[in-house]
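The following block contains the structure, expressed as structure tokens.
Below, a portion of the complex is reproduced, with chain positions unchanged.
Think of it as A and B in the order they're written, each chain with its own count starting at 1.
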Amino acid sequence: MRTSRLEAFSDGVLAIIITIMVLELKPPAGHSLSDLVHTTGVGLLTYLLSFVYVGIYWNNHHHMFHLVQRVTGGILWANLALLFCLSLFPFTTAWMDESDFAHTPVVIYGVNLLAAAIAYFVVQNVIIRHQGAHSPLRKAVGRDLKGKISPIFYLAGIFSAVLIDPHGKIGVAIALACFVAVAIMWIIPDRRIDRVVHQIEEH
Amino acid sequence: MRTSRLEAFSDGVLAIIITIMVLELKPPAGHSLSDLVHTTGVGLLTYLLSFVYVGIYWNNHHHMFHLVQRVTGGILWANLALLFCLSLFPFTTAWMDESDFAHTPVVIYGVNLLAAAIAYFVVQNVIIRHQGAHSPLRKAVGRDLKGKISPIFYLAGIFSAVLIDPHGKIGVAIALACFVAVAIMWIIPDRRIDRVVHQIEEH
């Protein structure tokens, strides 16, 4: 099977996911700036966060499949599992936003991020196993520090939302900070992080 | 006519169908885990089932058109009929989910699965007839055991939902088990099933 059609299908799904979230943004009932800020202000930031996450996945997905020549049934289904996790973003984003960042919806958003990270990890490993001993993807991934730090941050966010300050907003704020931090880590121009990652890996 | 544009269009439609279903998942009104489980828990599983079905069709569609060089008017319209059947999935899935798996919606979901299977079969046969005596698709399809078992399971599901236990949930449960079984049959790594199919076909 050619990689190109799997890429085209994934591109389509990711393009739809990233755009569909804006449908959740309902125009405010009032016509003033404060109406906008109160009803959509936070929603916009939430949408931006999920937009960035889907952008990161699209970017990484692209790089990963650049090194894939043949798509097996296993790779195909692992990829569909990843797309399924990502397709839940509009739903979990909307719930988190509508609930005004209540504890459970924030936890579920974190679980969604975690599930997507695990699905991505599975796709990566299915490809590497299929490519065998001299897998070019294994080389490219290296020690995959970013990929390993991300789930730790997601877990930290989930647990702080569950455990810290269950009647207030501090735990939730820490959780969101974790989710934002991971996104920033992936956006920041690769060079700086790459240098750090290289230094760590060279030890 | 080139196959590539038909594939690109089909990919686009399938990508939209598979993603649009998540729009049916409404965020729960409450903010607790039990709200999520009660209002969306089952919906998520239903969405997953339809997601898997569209994934299977995309996968098979891809393999089928890999062996097609020229697209005739007949193939094109048979393919559009297939896409039409698949585009009804979000609707029948939503009805089945919203009705909490009432008898008729489950039957209609089964009818939708059956219609898609028939449409797929028609596309296959239109291609084979067009390719003539030495059709590579006919060779690849073989006796098409999976393709022949699936509609039997759909029919079994439909009839059990109609006939068995019309005031309770047993018939509906059997129907759903049939629909899930077919999906699993298509996902399971081809090798195992292929071996069985090969053995049966060699007799």
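The working rule: contacts are C-beta pairs under 8 Å (C-beta built on N, C-alpha and C of every residue); 3 or more make two chains touch, one makes a residue touch a chain.
The structure presented is a predicted model; accordingly, all values stated were derived computationally and were not measured.
> Since every chain is the same sequence and 2 are placed, give me the total copy number for this complex.
Whole-complex copy count for this file comes out at 4.
Here is the rule we go by: only the chains that are shown with their structure count from here on.
> What's the rotation angle, in degrees and to the nearest 5, for a C-alpha fit of subunit A onto subunit B?
Copies differ by a rotation of 90 degrees.
> Could you grab the centroid distance between subunit A and subunit B? Build each centroid from C-alpha atoms only and quote it in angstrom.
Each chain reduced to its C-alpha mean, subunit A and subunit B end up 28 Å apart.
> Residue numbers of subunit B touching subunit A in their complex, please.
On the subunit B side, the touching residues are 7-8, 11-12, 14-16, 18-20, 22-23, 25, 27-28, 31-33, 35-36, 40, 48, 51-52, 55, 58-59, 62-63, 66, 187, 189-190.
> Spell out the residues on subunit A that touch subunit B in their complex, using ranges where they run on.
By the definition above, subunit A touches subunit B via 1, 5, 8-9, 12-13, 15-17, 20, 23, 73-74, 76-77, 80, 83-84, 87-88, 90-91, 94-95, 98-99, 102-105, 108.
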